[in-house]
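All protein chains but one are shown at their positions in the complex.
Each chain gets a letter, A, B, C, D and E, in the order it is written, and its residues are counted from 1.
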Amino acid sequence: MNNKDVHDKGLAIRREVLGAAYVDAALKGADDFNRPFQEFITEYCWGAVWGRPGLPKKTRSMLNLAMLTALAKPQELKIHIKGALTNGCTKDEIMEVLLQTAVYCGVPAAVDAFRTAREAFKEAGA
Amino acid sequence: MNNKDVHDKGLAIRREVLGAAYVDAALKGADDFNRPFQEFITEYCWGAVWGRPGLPKKTRSMLNLAMLTALAKPQELKIHIKGALTNGCTKDEIMEVLLQTAVYCGVPAAVDAFRTAREAFKEAGA
Amino acid sequence: MNNKDVHDKGLAIRREVLGAAYVDAALKGADDFNRPFQEFITEYCWGAVWGRPGLPKKTRSMLNLAMLTALAKPQELKIHIKGALTNGCTKDEIMEVLLQTAVYCGVPAAVDAFRTAREAFKEAGA
Amino acid sequence: MNNKDVHDKGLAIRREVLGAAYVDAALKGADDFNRPFQEFITEYCWGAVWGRPGLPKKTRSMLNLAMLTALAKPQELKIHIKGALTNGCTKDEIMEVLLQTAVYCGVPAAVDAFRTAREAFKEAGA
Amino acid sequence: MNNKDVHDKGLAIRREVLGAAYVDAALKGADDFNRPFQEFITEYCWGAVWGRPGLPKKTRSMLNLAMLTALAKPQELKIHIKGALTNGCTKDEIMEVLLQTAVYCGVPAAVDAFRTAREAFKEAGA
Partner (left out) sequence: MNNKDVHDKGLAIRREVLGAAYVDAALKGADDFNRPFQEFITEYCWGAVWGRPGLPKKTRSMLNLAMLTALAKPQELKIHIKGALTNGCTKDEIMEVLLQTAVYCGVPAAVDAFRTAREAFKEAGA
């Protein structure tokens, strides 16, 4: 941890977006091998970037759905689709984002993302 | 061309976002080899997706900046950074999008995107 | 749906290549969230591209195996390996395509593709 | 060089597909740093894969255009578009391959590939 | 097989790094469809590259962890994490490699890699 304030702000945002239960389990399950990484992403990703006031969290969620589809990261995509719902995205808006990925990232990337989204909605009871 | 209405709506949006001069030059420069592709993207990309009312154009622009950075497509990124300015994104908002790509797509992708953005701003007089 | 003729031609090709049972199940399982996407790919991917007469379907199948390996999309790859068999590719030709991906996309991409192909052959009884 | 016969077969195919002048210049320009790599690709890529009889060279060329577009390798793509012409692909067939990449690899990948193809045709006087 | 000596050297290294039981099962399970590929990677990957004396095997393992994370190949990554332990990498060194991937390949790639590493350690009893 390099900066306790940034880390703590990041932890609060991470718990707010991804759910306290999920994040607390991830941190509690950390061991010596991945604890430095968990602290790194809490501070670097959630504190230093998500903690910036320049964009609404809902917009940051939509950007993540687009990037995680482009990068083919289904497990992270599922987590962030639930986070997008938490941050105020509607299912229709998520559909629009994924339709747009079909054109720019290719149809197979979007096929995978639509499948992941259906699983995420089911798990989230949305 | 499969549907003249969708194509024409797409052409109008494409000219509005990317600039009439740029689009008209692209279409005028088309030959038998790439004309079917030009018509395809006008209809498929700009008509059938950008033409949907479900997201503001400004949001679609931000999604594109994130995807084009993830996909490492600097020439298209430059065009869409100018389009983002046209669609109402501020330079600060573009900076926020690119900072977020650094975390999700990796620092080298963001280094390239920041360089491209500076070139785009210069060309656009922004 | 933007053009009923293109959509219907696409639907016929999609059912022919991927199998009527598979496609009908996908369409029947669609809900408000992914129905627009299902229609989109039927019309634009299967109608507007696969429906073009410029290449034999067997060639289009081989191109897809190469691209889906390069893009690391195993679920779509499996579906299209079965489609390639339907379109007249032999197992030996599929092997040749995948050997070529090893050189251009890297050995790990080809390892995944060979594994997927064995699963596809098993499911298809090939 | 591990097998002189495979290497020599590879060299003959490489010169036939990419042009003797181009290949001879590449080999003549090699130094201690990249000579092992030049020998490696001559033997393994051109001898051990392209040298297999299981697919026509024209088909291998089309597969390469699809993969090199998916992998975003414009310089190699240009070389292999010229090679595709040498191997008997028509400009119309190349257009069909690139249209198909638009759907599977995304529109920006195809935009880059169409631009590269136009440069390749110009350089090849096609 | 193009060169028996290179193939045999490759086979010895492959068995040493990935474990004799694993490799022998892969080769025994090969059929006409993937046997040429198995021979190809034994000779080309393990003989002609891993067999070069220019880098210690431990370094080659670390390079592979970085590349397989960048390329998003979790199954191969798991195999090579076990191979890295065999080649003398400590868990702390593997952690350092994966932390570095977070910055260059993006956080989601590293999240996947840390998850894979924990599975690999468990399977290897490390």
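Throughout what follows, a contact is a pair of C-beta atoms (placed from the backbone, for glycine too) under 8 Å apart; a residue touches a chain by one contact, two chains touch by 3 or more.
All values reported here derive from a predicted model rather than from experimental measurement.
The absent chain, not drawn in this view, touches the displayed chains A, B, C, D, E throughout the complex.
Among the residues B:10, B:47, B:83 or B:106, only B:106 touches the chain that is left out of the figure. Checked against the full complex, the candidates D:18, D:72 or D:124 give a single residue touching the omitted chain, namely D:72.
Counting over the whole complex, chain D has residues 33-34, 36-37, 40-41, 45, 68, 71-73, 75-76 touching the chain that is not drawn.
Taking the complete complex into account, residues 44-45, 49, 52, 54-55, 59-60, 62-64, 66-71, 92-93, 95-97, 99-105 of chain E touch the chain not shown. Interface residues of chain C with the unshown chain, by the touch rule above, are 103-109.
Just so it is clear, only the chains that are shown with their structure count from here on.
When the partners of chain A are compared with those of chain B, the chains appearing in both lists are C, D, E. Note on chain B versus chain E: their Cα superposition corresponds to a rotation of 180 degrees, in steps of 5. Relative to chain E, the most remote chain by averaged C-alpha coordinates is B. Taking the mean of each chain's C-alpha atoms, the chain whose centre lies closest to the overall C-alpha mean is C.
Set side by side, A-E and B-C show the greater C-beta contact count at A-E.
Averaged Cα coordinates give chain C a centre that lies 30 Å from the centre of chain E. Chain centres here are Cα means. That of chain A falls 40 Å from that of chain D.
In chain D, the positions touching at least two other chains are 44, 95, 99, 102-109.
Taken as a graph of touching chains, this assembly is fully connected, with contact between every pair of chains.
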